[in-house]
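Removed from the display is one protein chain of the complex; every other protein chain stays in position.
Letters A and B name the chains as they come in the text, with residue numbers starting at 1 for each one.
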Amino acid sequence: MAVKRVGNQTVILQKPPIILESASIAGKKEGEGPLADYFDMILEDDLFGEKTWEKAESRLIREVLLKVIDKACLSYSDINYVISGDLLNQCIAASFGVRESQIPFFGVYGACSTMAESISLGSMIIDGGFADHIVCMTSSHFCSAEKQFRFPLEMGSQRPPTAQWTVTGAGAVLLSSDISGIGITKITTGYIADKGIKDANNMGAAMAPATAATIVAHFKDTGLQPDYYDMIITGDLGKFGGELCCSMVENEGYKIKDRYKDCGVLIYDLEKQDVACGGSGCGCSAVVLTSYLYQLLKEGFIKRILFVATGALLSTTSSQQGESILGIAHAVSVERIGI
Amino acid sequence: MTKKEYQTYVNEKAPKSPKLINGIKAFVVGGLICIIGQLIYNFFISLGLLEEEVLSITTIIMIFLGAILTGMNIYDEIGKFAGAGSAVPITGFANSIVSPAMEFKSEGQIMGVGAKMFVIAGPVLVYGTITSVIIGIIYYFIRM
Partner (left out) sequence: MEFIKVFVVGGSICLIAQLLIDFTKLTPARILVIYVTAGAILSGLGIYQKIVDFGMAGARIPLTGFGHVLVKGVIKEVDETGLLGAFTGGIKAGATGITAAILFGYVVALVFSPKPKK
């Protein structure tokens, strides 16, 4: 009997895993944004001393892994699993980033929902009694993402106002079987939603329906109301996608507007930084969670958040074959426990 | 909401491109690039070269300018401002060849630079050539 399940999509963790530490590395542009003070490290050069964008992104993963383990005063051998993924084909940033560590590795792909996906899986593994320490992390890099999904960097092209800007950065959390701290209490796993959006310059609209469905499912399954949370924060819907998602959730009778935020909107100054609708990429929600949100929770400014990382599932091949962009979103409740 | 309804809803609500401004920028920048071409043409004509030669020289210089501005990380800024105004002139054709060649240098000389150089401009050559062959054949039979 799956006694920890409630409703169709949600699990309640009986021994909520604790985020022992978090670490974040952000790119140069992100370091010029409003959250700069919260990052552990800001790159001066987005190549990060490497020869290619892909190697630079792997290095982001490697360094953020080291950093989170260091901050927790642990070593590689203390970590039972690392769960990671990224946007590059075959998730090479993650696999090449952790290759020296010899930590048992699960590679996952959920596009920009990867942070919530890896935390979901890591939390269930710890709650199941299979591990004491798990690192969940992800990364994205503007340049490697442009190269793979859009155009070469030096190609002259315009971005429509619904476009978003891939965040250069990586974020990691170290989950542990401790009993007090900032814990993961509930997980609502989303399903794939397809509303037929094909415009790769409007990812927010492609992901909004899946996100709204996951948020609504979370409240239905748990019986909670939005005011249980101090903040309901989505991954990278951007300004426009966030508005769509909010109104879809409100149509279902859950008033979330007063506590709704989006990581893609928080990470940049939308007026000054020329990023159209805001940030995107796996690194977007990962970096905001592991810096800004974690510190707010740690210092007690907020006590509970619903973190909903949002992903657009597509490849250049699926788009060229005329397929629409699939949306997915996973929610995790992050709460202060016993502190 | 059905797929269709959602798509219409999104199209209505989505922030729109500033079409008028974009159009003016494309017109002005496109026009200016053509004037540069005309200046080069006039200069070499004034040296007394044949028109055929001058047309070739103008093409070479314009492509060189597009290529070098791409290399110096300037053409992408022009493109962000001007859109089609800098994509449609032959300097933009050069940009579409140079930019992937630079980007994929990291995958080596053969499968990187060599293979990816025409990843964007290739279709232009394919369809331009095929169309010209078809027109040539039609012309041959009409002329007979």
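Methods note: a residue touches a chain if its C-beta (ideal position, glycine included) is under 8 Å from a C-beta of that chain, and two chains touch if they have at least 3 such contacts.
Everything numeric in this text was worked out from a predicted model, so none of it was measured.
Colleague: Of the chains you can see, which ones touch the chain that is left out?
Modeller: A, B
Colleague: Of B:6, B:44 or B:93, which sits in contact with the chain we cannot see?
Modeller: B:93
Colleague: Name, in rising order, the residues on subunit A that touch the hidden chain in the full complex.
Modeller: Contact residues on subunit A toward the absent chain are 27-29, 46, 142-143, 152-154, 157-158, 168, 199, 274.
Colleague: Across the whole complex, list the residues on subunit B that are touched by the chain not included here.
Modeller: These residues of subunit B touch the chain that is not shown: 17, 19, 22-23, 25-35, 37-38, 41, 55-56, 58-60, 62-64, 67-68, 70-73, 76, 82-85, 87-94, 96-99, 101-103, 105, 113, 117, 120-121, 123-125, 127-129, 131-133, 135-140, 143.
Following the convention adopted for this analysis, only the chains that are shown with their structure count from here on.
Colleague: Between subunit A and subunit B, what's the gap in Å when you average each chain's C-alpha atoms?
Modeller: Averaging C-alpha atoms per chain gives centres 38 Å apart.
Colleague: For subunit A, which residues count as touching subunit B in their complex?
Modeller: Per the stated touch rule, the residues are 51-54, 147, 151-162, 194-197, 202, 205, 209, 240, 243-244, 277.
Colleague: Going by the contact rule at the top, pick out the subunit B residues touching subunit A in the complex.
Modeller: 1, 3-4, 6-7, 10, 13-18, 22, 70-71, 73, 75-80, 82-83, 86-87, 92, 95-96, 98-100, 102-104, 106, 120
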